[in-house]
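Only one protein chain is missing; all other protein chains are in place.
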Amino acid sequence: MQVNEYKPLIVAFCCNWCSYAGADLAGNNRLAYPADVKIIRVPCSCRVNPMFILRAFQRGADGVIICGCHPGDCHYTSGNYYTRRRMAALFSMLDFLGIERERTRVEWVSAAEGAKFAATMNDFVEKVTALGENKRLEDLRCKK
Amino acid sequence: MQKITREQLIEKASALLSNSTVSCVLGWGMGEFDYDVTPTTFNSVEELEKGFVFSDFCGANFSKYLVKKAAACEGKILVFLKPCDTYSFNQLLTEHRFDREKVYVVGIPCEGMADINKVKAICGEGILSIGSKGDKMTVTTLYDDEPVSIDAKEVLAERCLNCKSKKHVAFDELLGDEGDVIESNRFDEVARLEAMTPDERFAFWQNELSRCIRCNACRDACPACTCEKCVFDNPNSGVENKSPANSFEEKLFHIIRAYHVAGRCTDCGECSRVCPQNIPLHLLNRKFIKDINEFYGEYQAGAEEGQRAPLVDYTTEDLEPGEVFDRRDSDA
Amino acid sequence: MRKCSLDKLNLIFAEIAKDAALYLPADQTDGSAAYKKWEEGTALSDALNTVRSPKDFFFPQTEDLMKFKTQGKNIDIIDIRTALEDFVIFGVRACDVKSFDILDRVFLTEPVDSFYASRRSHGIIVSMACTRPSETCFCKTFSIDPANPAGDVSAWKSETEIFFEANTQKGEDFLNKISSLTEECDDTLVATQKEAINKIMDKLPLKNLDTSAFGGGKTNELFDSPAWAELSQSCLGCGTCTFVCPTCQCYDIKDFNTGNEVIRFRCWDSCMYSDFTKMAHGNNRLTQKERFRQRFMHKLVYYPENNDGLFSCVGCGRCLAKCPISMNIVKVMKKIGGNKSE
Partner (left out) sequence: MNNVNDTLIPKVGVITDVRIDTPDIKTFRVVTPDGKKAFDHMPGQCAMLSIPGVGEAMFSITSSPTNEEYMEFSIKKCGCVTDWLHNAEVGQQITIRGPYGKPFPVDDVFAGKDLLFIAGGVGLAPLRSVINYCRHYRDRYGKIDIVYGSRSKDDLLDYQEIINEWSTDSGVNVHLTIDNPQEGWDGHVGFVPTYVKELGFDTNKVAVLCGPPIMIKFTLDGLCEIGFDKTNVYTTLELRMKCGVGKCGRCNVGAKYVCKDGPVFRCDELEELPDEY
């Protein structure tokens, strides 16, 4: 077994009404996903502004994923539609600046989709692990 | 190179001042040299005759000044707007940044403005005077015995080379034609960068943004940046930072700056014009414009007053963030 | 005086770089010049000057001062100052050399700023005469001679050769290090160059800029001038002028929490910024007029009052070239000074 196996730090912004409950369900059903996924609960996926994502990277995240209700199911009617547009624009910009596109993702996970939550996280962690450490959006001062 | 002259503008302004349509005029004030004009308020015909200039170096976009100047002027303020400025004007009106009733807009034609850096690149330092006649500019310098004649097209500012529209979209009166929206190649450079590998793009931006000195000129000159208090000036925001302490800070500032005006940016190019370090900031804005056009349909901020910006709008059929790249990859 | 052929300049750079970091103006991709650390292949720029002034070397835009580790109620203060090594700044223009004197009077007066002082003591300045000043230059106004730049070593560059003369002991030592690559010479060619420069200086459009309206003790005379409102009316409140200025020295001290520790750093600040004097109970400079006035009053009145009449401007012309609205110290001096110079 390797001693210094690289484990990415993932920040997952989860909407309170669907995805956070989905994460809960994943836990209750004992579905495994890596412990390095740090969940931050937000009232709605559209609460996540670009600054949150950039700051997560600054503070050492290797990947950031935003999970919200499925389009059409937003607790606030339309929040996730805005998320969809905003993140499309932001992710495209990050890509434009040469930041690896696999480090950011938006997924729709409902409260009933514990399995999807775990699978999504596993897949995301795997992709980010393959990329390695976040070097392009890092703040050296925040490295331990 | 400009078709309209200083005299015509002064005549128009004097007439409007004299018949009390307006009580002050926002125009270009004479500088030390032939290229360093300053946006200035003129209150009388005498002041206009003494200090008003109009030349190929009158590039500043006056729209944003109206936020402060319209409120400060007692009566109406006369403002001369070039076609590209009128887009910013509409956008600011859409955002209720000033009172339309306080402003009298005279739309003026624009043949493209010159970039003094390009003039200096050709003629060198020590410019004593710059004259303009037809398509030629005559530059006298300290170091050339004879004046140097240059092609005005050669020194056009980047944003004018890629002019998107000669059409005035807001005015009370026009000097010259209303003009038309024109075809431009303004997205070519963005497309060129998109075609690079991520590593190349990263290297490109790392090089450009590393020059940033965080003077905030791009933000302060931007007609779309009109927040009363910017998040980067707010000590409680957690991101207030006066210096580009490292490459992350540089990126954070420029991503957020461009993002915050995404969908509202009219592509006037002021950000790149004012940047003391010549960072092509307009490319970030154009990237957003290009993406928005591609993802959600053609949209030109400021084309009409009262438009809803694409990022505060949605349809149920929008593409997923993940599809952004699938789409581009399949195009390639 | 010593000289060497320009072909050998690269060898000189290599020699210097053996025991000291060497910085020189180099061309950037956007066409402007900036100080870069020399490495094999770096060429000395022909540009008149760099966009950023060399004040960065002694007073960097961002500088960590100390760190704190906190645990419960306890605080550990960690001094992070380290011993510096010598470095050489090559090709500094006369105006920028003078700016170091102006900064010295701020940072080296008691209590001495140890961060600045240690950088200053380790820096060796090789200045370079300006053969092609720009229309924006007005260093003569402040009695700076671009044909005779100060610094540890003065240099003059012709089409084919470069000449050196040491002005200080540090400079002597520096020239000794590169003595095998240079040869002794007389100053005939340099004298010719100086004469040519002086001729150009007499042709500069700003050569007659008058400072007589300014200086210590003029506060009450100038402070309430109505011209301040007019001059500042279009000021965007950005920090371009202050950040490209070689003599602007205001700074802010800020804390950055990295999650593991707190870094206290200082960074350039600008009196043009709206929050510069903002306090919990208000702001004593509420509008851009007051902030604008502060910048120029400081350079032209307050600083000379405290420093034997020395103005805090060196006439480098950076603000003339870079201000987004082309408002600058020359326009201020002409307007506030009552157009005496015209």
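Observations on the model:
Each chain carries a letter (A, B and C) given by its place in the written order, and its residues are counted from 1.
FYI, contacts are C-beta pairs under 8 Å (C-beta built on N, C-alpha and C of every residue); 3 or more make two chains touch, one makes a residue touch a chain.
Remember, it's a predicted structure, so these values are computed and weren't measured experimentally.
Checked against the full complex, the one of C:Ile75, C:Ala196 or C:Ala229 touching the unshown chain is C:Ile75. From the set C:Asp30, C:Asp187 or C:Glu305, the residue in touch with the chain omitted from the display is C:Glu305, counting the whole complex.
As for the chain not pictured, it touches chain C at residues 65-66, 68, 70, 73-77, 79, 81-83, 106-107, 111, 113-115, 118, 216, 219-220, 223, 249-253, 255, 257, 262, 264, 266, 269, 271, 276-281, 284-285, 290, 294, 297-298, 301-302, 305-306.
One rule holds for everything that comes next: only the chains that are shown with their structure count from here on.
If you compare A-B with A-C, the chain pair joined by more contacting C-beta pairs is A-B. Centre-to-centre separation of chain B and chain C, using mean CA positions: 30 Å. Measuring from the averaged C-alpha position of chain A to that of chain B gives a distance of 37 Å.
Of all residues in chain A, those touching 2 or more other chains are 139, 141, listed in ascending order.
The multi-chain contact residues of chain C, meaning those touching 2 or more other chains, are 256.
Partner chain B is touched in their complex by these residues of chain A: 50-51, 54-55, 57-58, 71-72, 78, 81-82, 84-101, 104-106, 136-141.
Chain contact summary for the complex, chain B toward chain A: residues 190, 193-194, 198-206, 231, 238-239, 245-246, 248-249, 251-252, 255-256, 258-259, 262, 284, 287-288, 291-292, 295-296, 310-316, 318-325.
Chain A meets chain C in the complex at residues 59-60, 139, 141-142, 144.
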